[in-house]
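Every protein chain but one is kept in place in this view of the complex.
The chains carry the letters A and B, assigned in the order they are written, with residues numbered from 1 in each.
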Amino acid sequence: MARGRSPGQEVARGYDPGRVRLAVPASHSALQLLRGARDEGVEAILIAHRRYYDAIYSRFPWLYSRAVVVESWRDLLAPSVVEQLREANAVLVPHASLIEYVGVETLLSLELPVLGNRYLLEIEASWDRKLSLLEDAGIDTPRRFSSPREAAEAGVPVIVKLPGAKGGRGYRLAAPRDVEKVAAELEKQGYRPGDLVLQEYVVGVRLYSHYFNSLVHGRVELLGMDIRLESNVDGLARVPPRLQEELGLEPSYTVVANMPIVARESLLARVLDYGERFARAVERATGYPAAGPYSLEGIVTESLEYKIFEFSGRIVAGTNVYTGLQTPYASLYWEDPMYMGRRIARELREAAEKGILEKIIT
Amino acid sequence: MARGRSPGQEVARGYDPGRVRLAVPASHSALQLLRGARDEGVEAILIAHRRYYDAIYSRFPWLYSRAVVVESWRDLLAPSVVEQLREANAVLVPHASLIEYVGVETLLSLELPVLGNRYLLEIEASWDRKLSLLEDAGIDTPRRFSSPREAAEAGVPVIVKLPGAKGGRGYRLAAPRDVEKVAAELEKQGYRPGDLVLQEYVVGVRLYSHYFNSLVHGRVELLGMDIRLESNVDGLARVPPRLQEELGLEPSYTVVANMPIVARESLLARVLDYGERFARAVERATGYPAAGPYSLEGIVTESLEYKIFEFSGRIVAGTNVYTGLQTPYASLYWEDPMYMGRRIARELREAAEKGILEKIIT
Partner (left out) sequence: MARGRSPGQEVARGYDPGRVRLAVPASHSALQLLRGARDEGVEAILIAHRRYYDAIYSRFPWLYSRAVVVESWRDLLAPSVVEQLREANAVLVPHASLIEYVGVETLLSLELPVLGNRYLLEIEASWDRKLSLLEDAGIDTPRRFSSPREAAEAGVPVIVKLPGAKGGRGYRLAAPRDVEKVAAELEKQGYRPGDLVLQEYVVGVRLYSHYFNSLVHGRVELLGMDIRLESNVDGLARVPPRLQEELGLEPSYTVVANMPIVARESLLARVLDYGERFARAVERATGYPAAGPYSLEGIVTESLEYKIFEFSGRIVAGTNVYTGLQTPYASLYWEDPMYMGRRIARELREAAEKGILEKIIT
């Protein structure tokens, strides 16, 4: 399905390609985006809530040419801000924190060029569409259950996920016999049954693969991998089993930090294939290319299957492990240090120079 | 409280700022300090016990301009060594191994410039003063108990720590009902009740933040983060619960290795604030600035609190993960590869060039 010009592509028609800037919303992965822009000689405009501006970004004024500071989260993309960004020929880099602050609907109708595919963000916001996209792409995923009863009968551990990208907060792991109880508890807290996602909890090594789909270079690049550290579950491993039992400690999954990782080389056959399948599936589903960064988040089992349980249709925070650095995988494509923040800025610069900015935005 | 000239500041008055050298005690983080000095064109003098010199440092003669090799640990700062260092215009970099070898009293009265704040080392050496400093700084810390009975009644897991920085050796984790028994056992081994530290054992993701307080640039820089791997506790996680039980395996906490890590970006608000609060509290407590490197060691909980259970008032060994490399956080401040060993050498060089050496030593 091919579609007409997106709102951002429409706006970009009036841009001066020689003076394109990057609009970087504070938090999430803003620091590497700012550093990356500087590495590529692209001017960056920071848009920040005052609280984060004062606490974090005001300490690094050399990383941006201008800061737009607002007093509330929703104002990050208030009309006056958008107006300023348009006048500055700015392309907005969306990330999970921005989506959380302003809502995906705001981004869908935003009259500003958005780096990558804004319609993919809409898919990402719905568990059902998100997992269906992976399945349509022909990517291996964990079993998904349509009801707590079905999950209980499967006899496998089940992870119960909540709607929205909250960095893993509130997720619950349940034994087969407990899954109905856990679902009932969450419903009492106000979640609708249809909003809970029930996935088989696959036991293995987590692997988050970071891709960059370059429309300028005509290839999907694998730029890195990371593993997330989550609280409290990664701390529980250090508490003796008897004590966990005695204190009634249950795992929780708030993302706290990330570590760099590389996969067994033969796994790259699947990793690279998944990255390209995903790009094709996104284009089929939205009518626009999956330009720019995305991530596939999965588990590798003992038989070396790679089961993707989630994706990020934009830059993922795990790429922060490489801020300012060369990454092991980027070194296969690029001579100089290349990390996601810089890769984005380079694509923007090159697309503008070649007059194909429209290709990498929506 | 402002104080007079420290012994090292007094000695430094006679130094030739154009010929300042770095004195690096063997072990701990010596290799990155030596490499860092070389990167900055600062001559380094290694002071080493023969055992480590022969086994490690003699293999890297290109990393130092001179080695002072002694036959016993205490002799590392024997009068003849100190005399040589003074004649060489040397500034001593203190670290945990040096403190263990020569004792903190030796460092307090040492007539040699010590990089950073030697009085902070004295505070670090006392659990009570150490934790009080964190509390005075307004930094969130785990609950501390004044007696095993009080700890037992709190109903939380408790970590029992021993006096002195022994790299975590001998620490014990206790369930509420066992904490009194564990304390009694340790007392039988000769520890005085008042010397044992009883802290709530917070479950979450460990995060060790490395700071550099630059008096030359007037800012506290966040240069990196790491996570420690401890034996046997990080190996126990790979032993099935039933087997741990059957074999009676209990966790122990000897630091063996370190891995690089980055935090969720929004956590930096707290991380940066803690780093600056700490610097102010040190200056209040000692009358001298917290110049140079230090580290805050904590746990991030599932609700994203960052609870600091300990600090290092000097270079921490976890910075070794970045030896010779750019670090993700350093790349926000520095263009070139910058890691703690090099940062120290650069500050020394710049302070000497600007004639403000006195500011960064005691």
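One rule holds in what follows: a residue touches a chain if its C-beta (ideal position, glycine included) is under 8 Å from a C-beta of that chain, and two chains touch if they have at least 3 such contacts.
Since this is a predicted model, take the numbers as computed values, not measurements.
**Q** Please pick, from B:Val69, B:Leu108, B:Ala154 or B:Ala237, the residue that touches the omitted chain in the full complex.
**A** Checking each option in B:Val69, B:Leu108, B:Ala154 or B:Ala237, the one touching the absent chain turns out to be B:Ala237.
**Q** Return the single residue from A:Ala67, A:Leu108 or A:Ala175 that touches the missing chain.
**A** A:Ala175
**Q** With respect to the chain omitted from the figure, which of A:Val233, A:Ala281 or A:Met340 is a touching residue?
**A** Only one listed residue reaches the unshown chain, and that is A:Val233.
**Q** Write the list of chain B residues that the hidden chain touches.
**A** The missing chain touches chain B at positions 27-32, 35, 51-52, 55-56, 59-60, 63, 97, 167, 169, 229-232, 234-243, 246-247, 249, 252, 254-260, 317, 320-325, 337.
**Q** Just the residue numbers, please: which parts of chain A touch the chain that's not shown?
**A** Against the left-out chain, chain A lists 156-157, 173, 175-177, 201-207, 219, 225, 227, 233-234, 236-237, 241, 244-245, 250-251, 259-269, 272-273, 299-304, 325-326, 328-333.
Everything below uses one rule, namely that only the chains that are shown with their structure count from here on.
**Q** How many angstrom between the C-alpha centroids of chain B and chain A?
**A** Using C-alpha averages as centres, the distance is 35 Å.
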